[in-house]
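Here the structure comes first, spelled out in C-alpha cells, and everything after it is commentary.
Just one protein chain is left out here, and the rest sit where they should.
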Amino acid sequence: MREKPKTLPPTLRDKHRYIAFQIIGERPLKRNDVKRLIWEASLRVLGELGTAEAKPWFIDFDEESQTGIVRCDRNHVERIRFALALITEFNGTRLIVRTLGVSGTIRRLKRKFLSEFGWR
Amino acid sequence: MREKPKTLPPTLRDKHRYIAFQIIGERPLKRNDVKRLIWEASLRVLGELGTAEAKPWFIDFDEESQTGIVRCDRNHVERIRFALALITEFNGTRLIVRTLGVSGTIRRLKRKFLSEFGWR
Amino acid sequence: MKMVEMDVRSEDAYELARKWFDEVVFTMELSLKEEPDIGELKERVRELRGEYGKIALLVITERPSLIKTLRQRIGKVLLYVQGGNLRVVRYAIETGVDAIIGPWLGRRDPGFDHVLARLAAKKGVAVGFPMGPLLRASPYERATMLKFMARVWRLVDKYGVPRFLTSSAGNRWEVRGPRELMSLGIALGMDPAQAKASLSFYPLSLLERLK
Partner (left out) sequence: MKMVEMDVRSEDAYELARKWFDEVVFTMELSLKEEPDIGELKERVRELRGEYGKIALLVITERPSLIKTLRQRIGKVLLYVQGGNLRVVRYAIETGVDAIIGPWLGRRDPGFDHVLARLAAKKGVAVGFPMGPLLRASPYERATMLKFMARVWRLVDKYGVPRFLTSSAGNRWEVRGPRELMSLGIALGMDPAQAKASLSFYPLSLLERLK
C-alpha cells in the first residue's frame, strides 16, 4: 500500500489511555457489533467534535468472555466512560457496558483487569 | 401553571452570549424550521453532552429578513458557531448559516448587527 | 471505600447492584393520590426490610400533606420524594425527608433554586442525581436534562447540600456500576473526589439514619 506518516517523537504523540470493558447483554455481541456500538455511543453523546477530541479507538474484543479494550485520549477517559454508560441496547438487544479498569498500556490493562477473563 | 424556580442571584446565573445569524438558503425558512435546524446541528456536532454544556437556545427569527438570534453559554460561542457553520441543508433545501455578530445583551446585538435588517 | 447504591427499584436490579456495590438500598415507589392505608404500608415495608435490609420509600405525589403523614408514621425507611412539583419539593424539604430525587424530572426547568438549596442544606435533605431517566430519553431530552442536572449540581455544590449519584434503576438493565455513576457526576461538573463522595460519604451518612 501507500506510505504512512512517520511515528511522531514521544512529545508530539497523542497521550492515550486504554479502557477494559465488559458487555452484559441479553445475547452475546460480535466483535464488529461492539466496534459500531462504541462509535455510535460516542457520536451520540459527544458529537462529531467531541468524538474527534476524545479519540475513541476500538482495540480488541473477546467474544467468549464479552470483554474488550477501547483506547481514548488521556484527558477524555471520563467522557468516553459516560458515553459507554449511556448505552442501553444494540439492534434490539438490551445490554450494559461496564468498565473494568483503565491503564496507560495494553499490557498492564490486560494483567490487572482482563487476566481473570482469560486474556494474556 | 405550576410554580417556577426563583431567578438565581447574578453570581449563580448562567453567563450567556447572544449570536445574530442570517440564513442564506435556496428557499426561505420558517421560524420553527430554524429552531429544529439549530438543535439538530448542535446535537450532531457537539452531541448530547456538548449541547448540554453549550446550552444553545433559540431566541427569535424574522422570516422576512431570514435573520435571527440564538443564545448560548459564554464559553461555548465558538463551538456553537462551528456547529452552525457545518449546516448544509434543511429538508433538502441547501443553505448557509452565517453569523453576523455576538453580544452579551439582546439589545446591543440588535443595535449593532440586526438594525440593518429592520430589527428594533 | 464503601460504595453505596441508594436507589434501585426491582428485585433483579437489586441483585445486580449487590455485585457492584457494598450497600444497596431497595426503593419502593409509592404514587399517591390520597392518604394511603398506613397499616398495610407498614406491613409491606416490614416485608421488604426482611428481604432487602435497607429500604427507601419514594413518594410521587402532588399533595404535600401526604409526605408529613409518612414521615411521622413510617419508621426505619429512607423517605425520598420525586422532584417535579415545586410546592411538593419545598414542603418535603421543610418536613425533613431524606432526599429529593431529580428535582428536574417532568419539568422544563431545573426545578431547584438557591432558596431550596439553602433550605435543603439546613435540613440535611439530600438531592439524588439519577441516571435512569437519561437512559430512557431522546437525544434532545438528554441534552436538556443534562443541562438542568448540571445547574442543580452547581447549586448543591455552592450551598453544601448532601447529594448522591444513583442509577434509580427500574430493572436490571438500568443498573450502572460505581465508576459509571462517577462519570455522570463528572459530566455534571463534579471533580472526581466529589463524584466519589456522592457514592460513598454522603450515602453512608444517610444510611446512618436507619440505625
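All chains are identified by letter, namely A, B and C, in their written order; residue positions are counted from 1 within each chain.
Here is the rule we use: a residue touches a chain if its C-beta (ideal position, glycine included) is under 8 Å from a C-beta of that chain, and two chains touch if they have at least 3 such contacts.
Keep in mind that what you see is a predicted model, and the values were worked out from it rather than measured.
Asker: The chain left out touches which of the shown chains?
Answerer: A, B
Asker: Of the listed residues B:E3, B:E78 or B:E116, which contacts the missing chain in the full complex?
Answerer: Only one of B:E3, B:E78 or B:E116 touches the chain omitted from view, namely B:E78.
Asker: Who touches the missing chain here, B:R27, B:R74, B:R94 or B:R111?
Answerer: Of all options in B:R27, B:R74, B:R94 or B:R111, contact with the hidden chain holds for B:R94.
Asker: In terms of residues, what is the contact footprint of the unshown chain on chain B?
Answerer: 44, 78-79, 81-82, 84-86, 88, 94-96, 98-99
Asker: Can you list, in ascending order, the chain A residues touching the missing chain?
Answerer: On the side of chain A, residues 2-9, 12, 14, 39, 42-43, 48-49, 51-53, 55 touch the unshown chain.
One rule holds in what follows: only the chains that are shown with their structure count from here on.
Asker: If you take the mean of the Cα atoms for each chain, which one ends up farthest from chain C?
Answerer: Relative to chain C, the chain with the farthest C-alpha centre is B.
Asker: If you average the CA atoms of chain A and of chain B, how far apart do the two points sit, in angstrom?
Answerer: Taking the average C-alpha coordinate of chain A and of chain B, the gap between them is 34 Å.
Asker: For chain A, jot down the residues that touch at least 2 other chains.
Answerer: 44, 79, 82, 86, in rising order.
Asker: In chain C, what residues contact two or more other chains?
Answerer: 139, 142, 187
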